[in-house]
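Report on one structure; see the data block that follows.
Complex shown without one protein chain; remaining protein chains in place.
For reference, chains read A and B in written order, and residue numbers begin at 1 within each chain.
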Amino acid sequence: MSELTPPSPAAWTPRIIAFFCNWCTYTAADLAGVSRLKYASTTRVIRLMCSGRVDPQFILDAFRQGADGVLIGGCHPGDCHYVEGNYKMLRRFQLLKRLLKDLGIAEQRVRLEWISAAEGERVKTVVNEMTAQIKALGPLGMPQAFATWDQEVSELARRTGDAGEVESQEPVAAAK
Amino acid sequence: MKYSYFPGCSLKGLGRAYEESLLPVMKHLGVELQELDDWNCCGATAYMAVDEVKACVLAARNLALAEKSGLNQVMAPCAACYLVLNKAKHYFHDYPAMKATMDRALNAVGLHYSGDTPVRHPLDILLNDVGLEAIKQKVEKPLKGLKVATYYGCQIVRPYATFDDQYNPTTMDRLMEALGATLVHYPLKTKCCGGSLTGTLPEAGIRLVYILLNEAKKRGADCIATVCPLCQFNLDGYHSQLKAQYGDVLVPTVYFTQLMGLAFGLSDKELGLNRAAVPFKWRPPLPAAATPVPA
Partner (left out) sequence: MVSIKQDIRIGFYVCHCGHNIASMVDCPEVASYVEKLPGVVLSRDYKYMCSDPGQELIQKDIKEFDLNRVVVASCSPLLHEHTFRTAVAAGGLNPFFFHMVNIREHDSWVHTDRKEATAKAKALARAAIRRVAHHKALEVKQVPVNPDVLVVGGGIAGIHAALTLANAGKKVYLVEREPSIGGHMAKFDKTFPTLDCAACILTPKMSSVGAHENITLWSYSEVVKMDGYVGNYTVMVKRKARFINEDLCTGCQECVANCIYKEPKFTDEFNEGLGKRKPVYIPFPQATPQVVLIDPDVCLNFKRGVLTDKCKKTCVEACGDRKAIDFKQKEQFTEIKVGTIIVATGFQTFDAKRVLPYGYGVYPNVYTAMEVERLVNASGPTSGEVILRDGRQPKAIGIIHCVGSRDKKTNRWCSRVCCMYSMKLAHLLKEHTGAEIYNFYIDIRAPGKGYEEFYDKLNEEGVHFVRGRVGEVTDWGMTPEEEGKLVIRVEDTLAGFVRRIPVDMVVLATGLEPQADAQDVRRLFNMSCGTEGFFLERHPKLAPVNTFTDGIFIAGCCQGPRDIPDTVAQAGAAAAEAMVLIDKGHVEQEPNTAYVLPDCCGCKSCLPLCPYTAITFDEATKKAVINEALCKGCGTCVSSCPSGSIAQNLFEDEEVFSEIEGVLAD
């Protein structure tokens, strides 16, 4: 399935939501800071204790709220602070990618990376790579898409007469 | 196994013996070589030192021709060609300005280079594609008792150590052992042969040649095996000067392909062994005389 909207002008910068685990990737991002590495300002990090806490709904919600990409960072396999939370995330991630494909969201918009506390460089590389990738894809524009759909539904309801008002909320609710 | 073959000027000139031995040896091993049609100077020697852009453009044309041949991989036996073609490839990938120049030049003659074609040395092909086992099977006259100093020179290991170790290359060592030869410990295997200094600054150049030959002789080598026409020329061609300056250090210098040919049972003549200034004659030791059976 294709993306929802075509790429827009170059002035646009992508917004990437990152869910980083407290022990490895968040610390690595701190290290990138302490080392004064420079990378794209596209990413906004939300700290969780473990990548295992990343609920697929967080990712879907991020897209719904207007994120163009979602990055999940956890400890390397075998290194999870909580033994195996990262494996749980990996499994979920595989399923989620299928779901996103069905929803028409390009696979490159989500990325799962193992970044240890020592790999500040890796944070920089991954963020820059992902920024470039999403720039190439263009904005996802879910909020606008929802607005358009709402409008279409209301329009449809208006034309078919009454009983449309209740229906109009459905697409948004479904995505929650 | 089929490769595009870039001989370069040396293999058609001073280093003719290299080509003369390489082609039959490769054929013997079932490796097909197709000489590049309309090749030109690789860009080495003075070009690379004086004008890198021109050198790279020259190399790029050869690379583009190799790509066009459809054979995908190009074999460059001369160490200088091998280095320059790899260098041009490196510049093509890492220096956008140089790539633009190369593209422009190639475009003007209707050629195109994508940057993929691997440039490979015969040693690389022999060890990694043909394999030592296949080579061993072709050995008819093992080089038993022949003491060889393997000498790699600089250009196939520096700066691009693509298939062997930079400090202690061992591909030729392993090849020689597969042929049945004995190696002498020769720590000078990647030292300078004098390069073009033998022509421009003979005192320095000849001295470097002397060190290489003297050490090989001291360590009891019957010959030095080399992979580079310039090394072969330097180590082989200055013996009268060496004798005058340092005394006799007669050690023959041969191409590794010539030794392969001998082991495969090819004749001296076929292998161009008659071309060297310092003659190399080697015959396998005779089998021990049969003990006469008492009547």
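By our rule, a contact is a pair of C-beta atoms (placed from the backbone, for glycine too) under 8 Å apart; a residue touches a chain by one contact, two chains touch by 3 or more.
Note that this is a predicted model, so its numbers are computed, not measured.
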(Q) Please output the residues of chain B touching the missing chain, sorted low to high. (A) 165, 167-168, 185, 187-188, 211, 215
Q. Can you name the residues of chain A that touch the chain not displayed here?
A. 13, 15, 17, 22-24, 26-27, 29-30, 32-34, 36-39, 41, 44-50, 52-58, 61-62, 65-67, 78-79, 81-85, 88, 92, 116-119, 124
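Here is the rule we go by: only the chains that are shown with their structure count from here on.
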Q: Could you please state the distance in Å, as a whole number, between where the Cα atoms of chain A are centred and where those of chain B are centred?
A: 55
